[in-house]
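Here is the structure we will look at, set down as structure tokens.
Note that this complex is displayed minus one protein chain, with the remaining chains in position.
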Amino acid sequence: MSTPRVKEILSWYGSDNPGTLTNLARLLNHGTLGGTGKLVILPVDQGFEHGPARSFAVNPPGYNPQYHVELAIASGCNAYAAPLGSIEAIARDYAGEVPLILKINNHDVLQDEKDPLSAVTSSVEDAVRLGCVAIGFTIYPGSSHRVHMYETIQQATVVAKKAGLAVVMWSYPRGSSLSKEGETAIDVSGYAAQIAAQLGAHIIKVKLPSAHIEQAEAKKVYEKTQVPIGTLTERVKHVVQCAFAGRRIVIFSGGAAVDDEKVFQEVTAIRDGGGFGSIIGRNSFQRQHEKALAFLKKIMSIYGG
Amino acid sequence: MSTPRVKEILSWYGSDNPGTLTNLARLLNHGTLGGTGKLVILPVDQGFEHGPARSFAVNPPGYNPQYHVELAIASGCNAYAAPLGSIEAIARDYAGEVPLILKINNHDVLQDEKDPLSAVTSSVEDAVRLGCVAIGFTIYPGSSHRVHMYETIQQATVVAKKAGLAVVMWSYPRGSSLSKEGETAIDVSGYAAQIAAQLGAHIIKVKLPSAHIEQAEAKKVYEKTQVPIGTLTERVKHVVQCAFAGRRIVIFSGGAAVDDEKVFQEVTAIRDGGGFGSIIGRNSFQRQHEKALAFLKKIMSIYGG
Amino acid sequence: MSTPRVKEILSWYGSDNPGTLTNLARLLNHGTLGGTGKLVILPVDQGFEHGPARSFAVNPPGYNPQYHVELAIASGCNAYAAPLGSIEAIARDYAGEVPLILKINNHDVLQDEKDPLSAVTSSVEDAVRLGCVAIGFTIYPGSSHRVHMYETIQQATVVAKKAGLAVVMWSYPRGSSLSKEGETAIDVSGYAAQIAAQLGAHIIKVKLPSAHIEQAEAKKVYEKTQVPIGTLTERVKHVVQCAFAGRRIVIFSGGAAVDDEKVFQEVTAIRDGGGFGSIIGRNSFQRQHEKALAFLKKIMSIYGG
Amino acid sequence: MSTPRVKEILSWYGSDNPGTLTNLARLLNHGTLGGTGKLVILPVDQGFEHGPARSFAVNPPGYNPQYHVELAIASGCNAYAAPLGSIEAIARDYAGEVPLILKINNHDVLQDEKDPLSAVTSSVEDAVRLGCVAIGFTIYPGSSHRVHMYETIQQATVVAKKAGLAVVMWSYPRGSSLSKEGETAIDVSGYAAQIAAQLGAHIIKVKLPSAHIEQAEAKKVYEKTQVPIGTLTERVKHVVQCAFAGRRIVIFSGGAAVDDEKVFQEVTAIRDGGGFGSIIGRNSFQRQHEKALAFLKKIMSIYGG
Partner (left out) sequence: MSTPRVKEILSWYGSDNPGTLTNLARLLNHGTLGGTGKLVILPVDQGFEHGPARSFAVNPPGYNPQYHVELAIASGCNAYAAPLGSIEAIARDYAGEVPLILKINNHDVLQDEKDPLSAVTSSVEDAVRLGCVAIGFTIYPGSSHRVHMYETIQQATVVAKKAGLAVVMWSYPRGSSLSKEGETAIDVSGYAAQIAAQLGAHIIKVKLPSAHIEQAEAKKVYEKTQVPIGTLTERVKHVVQCAFAGRRIVIFSGGAAVDDEKVFQEVTAIRDGGGFGSIIGRNSFQRQHEKALAFLKKIMSIYGG
């Protein structure tokens, strides 16, 4: 039975059909954090994004797509996210064991580019036939190719919502018009969250924001209106506000943190700022199996699991 | 994680996509009997089939569709099955709390007829937007209208399987060419199970068979080959065998039993004969709430829950 | 009952189905100007186009999508236009209170570019499920990306017309091949209106044209044939003529006018030149609520409301 | 009844359904040249391609889309081709009077570019609802955007053939990789005809080829095998051969000829080389009505009408 918190979250999505709410509930009710309204998701798309050897050689069982879904199940994650090939390789054998998110666009590194563009590599129809609860995809606001990605998402979103699936959006500002610092600037992060919300995302994933302000026009407004952005907790709070005043699920990636203690502090700030959870990829599957389980367990305990 | 028994059951459905397997797994993994490979389903379509007063006056909370879904949840049933209106009335508020089966055809009693015909009252598309795991429908083998119903089912089945839904078929022999006794005759019951299996059902629901043999041609064979049909357990075993030698999920309704003890004996026979469970409607929702819970709990305990 | 003027306008759209005519009639018959054949529309897409803080910090209630639809209703506008997220956030609660136009493409400012390109952010299907009367989108004739936008519109238009929706096109010449002055040149404005008409728009929105002529080949023809373009009223008249000789609804935006009196003079010229109305965004929702109501009321009174 | 020659032509299209053959037959059997296997088509898309004033100011009745369809009818052309807006404006009133070709892509001149790209401005679905016999579109082999155009055509072609429409392809080599002379080089013209044939065109329109050979690799082969390309008649013959050895309808545009006598000589060469006809636009509708009729009549008489 859904908890009051899960029911409250579902109430924000009044334009969606019960099918989509059902799949959102499956995500929110599964695993160690089931029912808390918090989420930890395991994503594995590095085989495509970085190449097979770079991704799996350090922990060779990872060449096998089964390894990852089993890690997601054993660690009590709310969901497992991966591209088409990897999901096709496990969907039949692990049917119903963990909510699956089909990552429907991907980006390889065979071309070096300032303005990244993820390619659509699968579809809502695939997600339906494979039993997934959601589609996931990445947009790069700030890339000169962002229009292509927004349109990809738009088309997938309308079909996904009709099919009763949830929509998870990775909104990562990148591209030639942004400084490196600007990619995680607070104004840009808030803008990225709003773009995802306007595009109709149910779950929005952004990076943790810094106190930097990138855009001159925005800087004037932030300074004039004195938005509190001094602490990480405050910045999490502001980004959540930019997504329809907190009425959309916003989760965060840990960034490139190599120090476990720092990750745990960030998770604490996400929790305290009203964020909804974390998405943890390489930091999990590239460490030895037992260590990955312990690491994920600790994170879930901070969120209240 | 799915149990070996659930995995074994899923392995029988090799032509289905992983989406359908996922929804079958949801059915098999939910509630008190989750993971055992046994099922108890609560169906409430009597409002349409017999009229509201005949159905709900004895336990007036049942006029409210919320009553039934809450009963299914509270009692730990594997699923709740109902027609469109009842599902629409509860799908948003109970999203994700219990697997739903949309009963897509129904039959009223405003016309007295020898050859019954159920009308299509909803669609696979409804099932998808409402977050159901399966569609359900009734065929009446033996009715002069059976072709119409077989064709209805055929069309819905192809769409449902593409959409990753499971298909539950109520196969109830009735019609001018059968005697009253023949409706539950062992030969006819076995035949009904096979027709459903041939039409592509994942879950087949039949009535408990008697030892009567209706058809002359069949009688010769049953007698010649000495199929054991003397006990209810033997007859359950035979019907299960008629559905692809036990490689389809066959569940049974309790019939018109008024005596609880008799129901428990029947459930025991279903279990011992290799049946997969029960579908219990009026016998649940027409008794007072606490009594219904106790009654269903007892049944589930017989099945091993 | 529709007025003779509304009936006359509808008679120009002989290739459209009655569903589209019905939605055009809803637009023309709603609000203070209902039945006059004139239109004032409230558009709010700045959260996406400029970012949330820049758009709503000066009047913070605007962070909430409900604020804007309520302004459109209270001021008696013919319609409210916004992107997907904003419409989804209000469609259920304000169902039927004001005609909605789903703005199906949008442009953000996270990339600085000479040749702008709006991204498709929602679809006709969304417009249908959300109860909208029309889709709206922007084309930038003169941009190197115009082909992409024309094709976007083409695809949406054929679907919208089949679905009985009206099509509103913002036709804004911009891009590296046009001078700044050329964006509102009379020849370019007329060309922009014709492109929209050829693409099948029902309502065409352009900026108010200047007397400048941008293209050398066109200049020869304008001079030789002596088209009168000396006054704003004459230029409005010429642009209306370029859209199938006045047989398409052409409305105008006020541009960047900060002086209310200038806005009222322009509205007078639109009216006198046979224009069909105005679309007023930031000039409304970024001023305090009561002032916005008074401002819009004045404009409508000029149009005869 | 179709003439033997028309039947022969239709026999070349064995992969098409009878619906498409029916529409091809309508084209071949209509007008002054009906039944001869020759075609003269009137195309008017200059309002979009060059702007309204530049196209129609010299003969102002041309602002009205009705003018052009009436010219096509009065002159006995086999068909009239135009973009969406123009066809929508006349389809109801002239239903059935002349075969219509919906030109589904168009190009404006608001941006100056080396590698041209036509935008899709309407669809097969529009062609069907407007009663057209064919869709028409332009490809620019040699443009860096050719892939976009080939794919546009590919998608439209498969839909058009299913819908029983014919497909007319304007194959005009242009782009940064070709010299100006190369656009009409004999090798490039032959390649352009073959690409259109491979893409599935029923009717291929190319420009009249010169004796120039553009590509070095091709030059070797032409010289070695001594293909006769000295006269215009020979070159027409070779281009027709490049389109499946004459088993596709290939027609030619007159190019920028201002001298009527030269046009008639070219038409004679087309006829003598086995070409199937001409497509004549500005040369018709930009001259006074009676002169246009006489000019077209003369051309048709050369073809045998």
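We just call them A, B, C and D in the order they show up, numbering each chain from 1.
What we mean here is this: contacts are C-beta pairs under 8 Å (C-beta built on N, C-alpha and C of every residue); 3 or more make two chains touch, one makes a residue touch a chain.
This structure is a prediction, so every number in the text was calculated from the model and none was measured.
Student: Determine which of the presented chains are touched by the chain that is not presented, and list them.
Tutor: Looking at the entire complex, the absent chain's contacts are A, B, D.
Student: Of A:N17, A:T36 or A:S122, which one is in contact with the hidden chain?
Tutor: A:S122
Student: Could you pull out which residues of subunit D are in touch with the chain that's been left out?
Tutor: So the residues of subunit D touching the unseen chain are 14-15, 141-144, 146-147, 150-151, 154-155, 158, 162, 173, 175-178, 188, 191, 194-195, 197-200, 215, 217-218, 221-222, 224-225, 242, 244.
Student: Write the list of subunit B residues that the hidden chain touches.
Tutor: Touching the missing chain: residues 15, 17-18, 162.
Student: Name, in rising order, the residues on subunit A that touch the hidden chain in the full complex.
Tutor: The missing chain touches subunit A at positions 47-48, 50-54, 57-58, 63-65, 83-86, 88-89, 91-93, 106, 108-113, 117-123, 125-126, 129-130, 145, 148.
Everything below uses one rule, namely that only the chains that are shown with their structure count from here on.
Student: How many degrees of rotation carry the C-alpha atoms of subunit A onto those of subunit D, rounded to the nearest 5?
Tutor: Roughly 180 degrees of rotation.
Student: Identify which chain pair among A-B or C-D reproduces the interface of A-C, meaning that over half of its contact pairs, matched by residue number, are the same.
Tutor: The same interface as A-C is formed by C-D.
Student: Quick check: how many Å separate the C-alpha centres of subunit B and subunit D?
Tutor: 64
Student: How many angstrom lie between the centres of subunit C and subunit D, each centre taken as the mean Cα position?
Tutor: 37
Student: Starting from the mean Cα coordinates of subunit A and subunit B, work out the distance between those two points in Å.
Tutor: One centre to the other, that is 40 Å.
Student: I need the residues of subunit B touching at least two other chains; which ones are they?
Tutor: Residues of subunit B touching two or more partner chains: there are none.
Student: If every chain is a node and every touching pair an edge, decide which shape results: line, ring, star, complete or other.
Tutor: line
Student: Among the chains present, which pairs are found to touch?
Tutor: A-B, A-C, C-D
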